[in-house]
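Quick one: this structure, given as structure tokens, is what I'll be asking you about.
Removed: one protein chain of the complex. Kept in place: all other protein chains.
Now for subunit A:
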Amino acid sequence: MTSQTLAKAPSFSFRSMFMRDAEPGLKTSGNEESLSPDAPAADSDTLVSFRQVQKSYDGDSLVVKNLNLEIRRGEFLTMLGPSGSGKTTSLMMLAGFEVPTSGEIRLDGKLLNNVPPHKRNIGMVFQNYALFPHLTIFENVAFPLKVRNEGFREIRYQVDKALEMVQLDKFAQRYPAQLSGGQQQRVALARALVFKPQLVLMDEPLGALDKQLREHMQMEIKHIHQQLGVTVVYVTHDQSEALTMSDRVAVFNNGIIQQIDKPEVLYERPANSFVANFIGENNRLTGKLLSRDGEQCVVEMPYGEKVIASAINVGEIGDPVSLSIRPERVVLNDAALSVQNRFNGQIREFIYLGDHVRIRMEVCGTHDFIIKMPTSQFDSRLREGDVVPLGWAAEYAHALDPV
């Protein structure tokens, strides 16, 4: 079911600000980043590849069913999915803390299956930060360098630089418990990056932070990724986080990647009902396939209404179909005259949310059909109980597999 869309992730030049030869005084800013010319993704661009990876804990069921995934050099790839979907297991197999039951994982062309985790040279950021509480911030960040027997001066230089990058250079002598959650997470980030791994894994690193701090950290991680050009594999169950940060998102469910693509493609052209429902808000109508003509199809609703939709994932004529329509793609009143699908709906409820208004309507037998309308375009004459015309373009109604 994996979408075959060839999304081109922007690949950044691998220009580490940790590099010794870089002039220490020179600050790397985002503007100086030179984007490499868009070249088609070739095999040499692949950093990590999963081939037919399966994982079972009990021998009765597969947590990861058949994972085939190529992660490109320098890309920010997010594994998104509900809990138990196999995303964390996949990450742990890559890190080396879980062993694949079958299949192979390669890093930079080398088979990883028999490499113990401490020799994989992969940075990792954990959800609960996992900063060593008995060591200072400096010692925490210095840990991976000490393990690699770096010289004292080299360690000092690298740690100072890493702490500067996350703006915590003043906190070097404190202990983790003396820092706030966001600061601790930044230290964990510095620690995972300081030994210049070519791959950094993040396991729901922002899960323990409050909303505002989380959004701030999302941008910070994204900027650090852009600065360093390091490859990041990020696991989260928060779809907005995935959309905000990623070059590509792999949506997991039941141990299978449902779709892997750029965020906007996932949102605008979900490959199946699971992705449509999991990412963003969604109005779902069920009917059966009446006819199909290439990209377009006609779906008949239970009360006989016909909807023209784009056929993305449908079966034979007569098969049940689930229609997915984003709430912001539905238009009301006059605007509805110019679209292919036109219906009447009764307004049930208004929900005022400041920047937009949500209107709950009864349409085609569904009682919770939601329309999202920017407050600026909202017609304040509308009242609950009004019957108004509404509609949507065929391209915004996705005919998908039935749920």
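Everything below uses one rule, namely that contacts are C-beta pairs under 8 Å (C-beta built on N, C-alpha and C of every residue); 3 or more make two chains touch, one makes a residue touch a chain; residues count from 1.
As a working rule, contacts and distances are computed from a predicted model.
Name of the non-displayed chain as stated in its UniProt record, restricted to "Tryptophan synthase beta chain", "SigE family RNA polymerase sigma factor", "histidine kinase" or "Putative spermidine/putrescine transport system permease protein": "Putative spermidine/putrescine transport system permease protein".
Residue in contact with the omitted chain (choice from A:50, A:143, A:274 or A:369): A:143.
Contact with the omitted chain, checked across A:53, A:77, A:95 or A:217, is made by A:95.
The chain omitted from view is touched by exactly one of A:123, A:255, A:345 or A:391, namely A:123.
Along subunit A, the points of touch with the absent chain fall at residues 95-97, 116-124, 126-128, 130-134, 143-144, 147-148, 191-192, 195, 201.
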